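After this line comes chain A, so read on.
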Amino acid sequence: MTEPLVQVRHLKKYFPITKGILIQRVVGAVKAVDDVSFDIYPGETLGLVGESGCGKTTTGRTLIQLYKPTAGKVIFDGQDLTEIKPKTMRTLRKHLQMIFQDPYASLNPRWTISRIIGEPLRVHTITQSESAYLERVENLLETVHLNANYMNRYPHEFSGGQRQRIGIARALASDPKFIVCDEPISALDVSIQAQIVNLLEDLQDQLGLTYLFIAHDLSMVRHICNRVAVMYLGAMAELANRDDLYDDPLHPYTQAQLSAVPVPDPRVTRARKRIILEGDPPSPANPPPGCRFHPRCPIAQPHCKVEPPVWREVKPNHWVACHEV
Partner candidate 1 sequence: METILKIENLEVKFHTLGGVVNAVNGISYSVEAGKTLGIVGESGCGKSVSMLSVMRLIPNPPGEITGGRILFKGQNLLEVSEEKMEHIRGAEIGMVFQDPMTSLNPVLTIGRQIGEAMMVHNGFSREQAEKRTIELLNLVGIANPDQRIKEYPHQFSGGMRQRVGIAMALACEPDILIADEPTTALDVTIQAQIVELTKRLQAELGMAVIWITHDLGVIADLADRMIVMYAGYIVEEADVFDLYEKPSHPYTLSLLRSLPRVDSSRGGGERLATIPGFPPDGVTIMLGCPFAPRCNFVVDRCRLENPPLIMVNNDHKAACWVDVNTGKERSL
Partner candidate 2 sequence: MKIKLWLTLMTILIVFSMVMTSCSPAATPEPAAEQPSAEQPMEEPAAETPMEEAMEPKVVTFAWTQEPDSLHPFYTNMWFSATLQQLYLCWAWEYDDQNIAYPNLVEEIPSVENGGISDDGLTITLTLRDDIVWSDGTPLTSADFKFTYDMLMDDANSVNSKYPYDALTSVEAPDERTVVMNFPEPFAAWEANFWRGILPKHILQPVYDAEGSMMGADWNMNPTVGCGPYVLDEWESGSYMRFTKNENYWKGIAKIDDVFLQFVPDDAAQTAALLAGDADLGTFIPASDVPTFQDAGLTVFTVDSGYAEGWFINFREMASPAIRDVEVRQAIAMALDRQAISDDLLLGLTHPIETLWDPIAGGAYVSPDIVPWEYNPEAAKTKLENAGYVDSDGDGIREDLDGNPLVLVHGTTIREIRQDIQAVAQQQLREIGIDLAIESQDSDIFFGGYADGAPPAIGEQDIMEWSDSTYFPDPDTDYWLCDQLPSEENPYGYNYYGCDEALDALFQAQLVETDPAARQAIFHEITKYMHDNVLWYGIYSDPDLWVVNSNLTGVKFSGVTPFYNIWEWDFAN
């Protein structure tokens, strides 16, 4: 087995809840990510799914050091990102890129496309001359199937799908090894989503990229990912190869989630048996004790309320955090 490109170990990210005017006192914490561990292998796409507020976006942002982790390690290419100096981190950033959810918010509205895409080139002084710079920007636009003539236009002149392509081009500019795709398609119309997904797949093939694909759309994740991790309330619930997870989900939460996904076929969807979960996920500021899922779990046992389940490999490459598996 190859070495993982990214190793995430016991990663925690708490957002303090502070009070006070002159002296800020921490009165609590939103445990957005609470002890999460997983590996990402070169060339693969790891899907990270979960309901809104489960901490998947925070995991992605903490992993890439946009947020300083509260605890834990992120080892990228043998280096622990949580320990290196900010200056080294800045140079390392060209290997780690991110594609954002909102194609409208992720591009600086006052910059031209060429400036946006070229920012990494300038920051990391990748291109030496102005002409090399322009050539590179043109190439990047070609790569994401955009007309290079438009590089002096502003983001507002583009549609959502095009903007997302621009965002992808920017992420590609510094020749990264690893890209965190933070719900890159969820803000797009159905008819555009497939375009972007296909583009991401093509780029992976051409450039040998590794993706962490964060999404809530389980159907799309099944399509694009090699392995899938399911999060619930800041913690990992299950992690397995794609088909293992979809065909044989072990965690009751994964089961419920999968059963709830509608299928665009009236006969199939009406025949499916759904596990309807009661209630809503609790607040991450105050997660339930024991297994976080126990209040909604259809198979919860008394000890689930007390004891947090262990994150364990129940089958080869199939990890799960549940007492009842």
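Following the convention adopted for this analysis, contacts are C-beta pairs under 8 Å (C-beta built on N, C-alpha and C of every residue); 3 or more make two chains touch, one makes a residue touch a chain; residues count from 1.
Quick note on selection: all candidates are chains of the complex that A comes from, given by their letters.
Note that the structure is predicted; figures quoted are calculated from it, not measured.
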Which of 1 or 2 touches chain A - same complex, any copy: 1
Residue ranges of chain A touching candidate 1 (in the complex, touch as defined): 51-52, 159-162, 189-195, 197-198, 201, 216, 218-220, 222-224, 242-243, 246, 256-270, 272, 274, 276-277, 279-280
